[in-house]
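Of the protein chains in this complex, all but one are displayed in their positions.
In order of appearance the chains are A and B, and numbering begins at 1 in each one.
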Amino acid sequence: MATIADIRDLRAYYITDAYGVRRTVRAVDGISLAIRRNEIYGIAGESGCGKSTLLKILLGTITPPLTVVGGSVTYTFDGMPVDMLSLSEDELRAMRWKEISYVPQGSMHVLNPVRRIRDTFRDFIGAHVRTSPRETDEMVRAYLRDLGLPDKVLGSFPHQLSGGMRQRVTIALATILSPKLILADEPTTALDVVVQRGVIQLLQEIRERERNTMVVVTHDMGVHANLTDRVAVLYAGQLVEEADTRTLFAQPRHPYTQHLIRSLPKIDDKSERVSIPGRPPALDNPPSGCRFHTRCPFAMEVCKNEVPALEQIAPSHRVACFLVSERRAEASPPAIELQA
Amino acid sequence: MTVLRDLLRFSPSFRWGAMFLLVVLVLAALSFVAPYGPTERRVVPNNRPPSATYLLGTTTLGQDVFWLMTYAVRNTLIIAGLAVLIGRSIAILLGSFAGYVGGLTDRVLSALTDTFIVIPRLPLLILISFILRGNLSFVSIAVLIGLLDWAWPSKRYRSQILSLREEEFTQTAVFSGMGRLKIILREHLPFLIPFALADMVSGFLFAIGFEITLAVLGLSDLSTPTIGTMIYWATYYQSLLARRWWWFGAPIAISILIVVAFYLISTTLSTFLDPRTRLKNIAVKAGA
Partner (left out) sequence: MHQPNGEPLLQIERLSRVFSIRQGLTTRRFLAVDQVSLALEQGRPEILAVVGESGSGKTTLARMILGLETPTSGRLIFKGRDVARLGPRERRAWFMKEVQPIFQDPFAAFSPLKKVESYLYETAYNLGGATRASVDDQVDHALTAVGLSLREVKGRYPNELSGGQLQRTAIARALITSPSLLVADEPVSMLDASLRMSIVNSFRDLKEQQGVSVIYITHDLATAYYAADRIAVMLRGWVVEHGTVEQVLGSPKHPYTQILKASVPEPDPSQKWQDKVALARPEAEEYMQAGCKFAGRCPFAMDICTRAVPKDLPVEGQTVKCHLYDPELPADQRRPDRPQIPLQMTS
C-alpha cells in the first residue's frame, strides 16, 4: 500500500511569550500516522483536540505562535519522498494547490465576496497554469457541470449562492487542478442535512474520478461513517485509536471512541443516551498519564501515571489504551457494549 | 492595575509616553508653588535668555517663562479636560439613546446631530469669540469648545449601540426583565468604554488644538496664561523676529510633548488590550 503522507511522532505547540507570560499549548503532542494513496482518511475528535492544528501542519501553514518542536512529515507525491518541514516558503507555495489543496470550514471566507465566481476561478487557475481566459472558462464550466453545478453559478457573486452551493464551489476550486491530496476541515458543519449529503457525495465522486487522496477532519461521526475508509480518533492532541471505518464502528476499543459513537442518537431509537461528564482538557495543562483518565469510566491506577502507547491489535487497528494492552493477554475482548 | 505594570515593564513606547506625561503633569502641579502669580508682570528682568537663574528665560513683560509655563500647562489641560467632558458626555447620552430606542426619536436626534456636524466649527468659534471678546473667561471657552464637539462622536457611539443592540446577549438581557436604560448602561456601555477612552484622548488633543488656535488668533481670555495665550503674547512682542526663541519655543515644545505622550500611551494601551495583537508575530525560539 503506497503511502502519500507519513507523519512520525509529530509535536507542534503554540508557544506564546507576551508581556512576561509564557504559555505552551500542546496542540499536537506525539502523533504518528500514515495516509495511504487513494483513501479517504478521517480524523475525528471534538473541539480542542488538535485536529485543526494537524491540518495546518499538513498544509504547511506553520506561522508563529505555532511551532513544530519535533517529529517529521514526509510526503511522497511522485515516488520521491519530500520532508515537508524543511521546505522553503516558495516550495511550499508551489506544492499547495497543485499537490495539496484545502477545503476550509466556512466557505464564505474562501471566496472573494466582491468578485464573481468566474473571476475567482480565473485568478486562481491563472496563478498556477498558463492558459487563456477562454480556455480557463471552458475548463471551469466543464468541471462544474461534471460536479452537477449549474452554469449560472459562474456569473454569480458568493453571497448570491446558498451555503451549500458555496461549499460545493469551494470544493470545485480546491480540486480543479487535480491535486493529489485534499485536506477538508469540517466540510459539512453548519450545512443543512440534505446539502450535507450532497457535499459528502460530491467528495466521494471526486475521489472516484481523480483517484486522489483525502483527509477529512470533522467531529461528526455520521460523516465519517458515510465517507471515510479509515478513521483516526484524536483526544487532547494525541491519537487514541485508528482503524478502518467498518471496524471502528463495529468494535471501538478505546473508551473515548465508544463514548463518541454511543452518544449519537439514531432515528428509530429513543432509548436513553448518556454522555460522559467533563470536557476535554485544556491543552496547556493536560492531565498526567493517559489524558483521558480523568473522564474514563474504566480508569485504572496505571492510567494516571503512564501514557499508553499506540499498539497494533489487528492488521488495520491501533489503540492507545491500557485496557486493551492488558487484556490482550486474555482471549476475550473487553466487555464494553455499544448501547447504554 | 497589572495592565499598567506590565506595560511599564515590557513596552518601551509606553515608558516614554508615561515619562512625557509625567513631565507635563509635574509642570502643571508646580504651578501651585510658583513664586509669582499668573498675571504678575515686571517681576523679573525682561528678555533674558535661559540661564541658571531663569531656566527658560524671561518674557518682554518681565515674567519668568518657566513659571509662566506651569500656569499655562495647567490651564490648558483644565480647559481641554472640561471641554472633552462636556462634549463626550452629551455625545454618549444622545448617541446611545438614539441608537437603542430607534424609531422617531432616533430620526429626530440624528437630524439634530447632522445639523451640528455640518456647522463649520472653527469659523463659528471665531465668530462667537469675536462677539464675546472681553467677556470670555477660560471656563466659558471650555464650555464653548465642548458644546461644539459632541456631534461626530455621538454618531459613532450611536453606531456602536446599533450593532450591540443586535447582539444576542441584548435579547438575553431583555428576557431577564431588564429595562431599556439598564440595558444601555449595564450591557452596552462596558463595550463602549475602550472606544470612549481612545475617543476622549483624541477629543482632548483636539480641544487643546482649538484652545491654542483661538488664543493665537487673539480671541481668548488673553490675561490668563495658557499655552495658546503665551504664543499669542510672544508673537505680539515679536519674539520671533527678535530671536527670543525661548518665549514661543517653550509652549510649542510642551504642546508637542503632550500630543506625543498621549499618542504613545493610547496606542500602546490599545495594542496591549487587543488580544490579537498581543500574540501575533511573536517569533518563538525552537526547541523551547
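The working rule: contacts are C-beta pairs under 8 Å (C-beta built on N, C-alpha and C of every residue); 3 or more make two chains touch, one makes a residue touch a chain.
Since we're looking at a predicted model, the values are computed, not measured.
If you put the hidden chain back, the residue from B:L21, B:V101, B:M178 or B:L217 that touches it is B:M178. Considering the whole complex, the residue from A:A184, A:V216, A:I261 or A:V319 that touches the absent chain is A:I261. Hidden from this view is one chain, which touches subunit B at 167-169, 171-173, 175-178, 186-187, 190-191. Residue-level contact of subunit A with the missing chain is found at 46-47, 148-150, 160-165, 190, 192-198, 200-201, 219-226, 245-246, 249, 259-261, 263-270, 272-276, 279.
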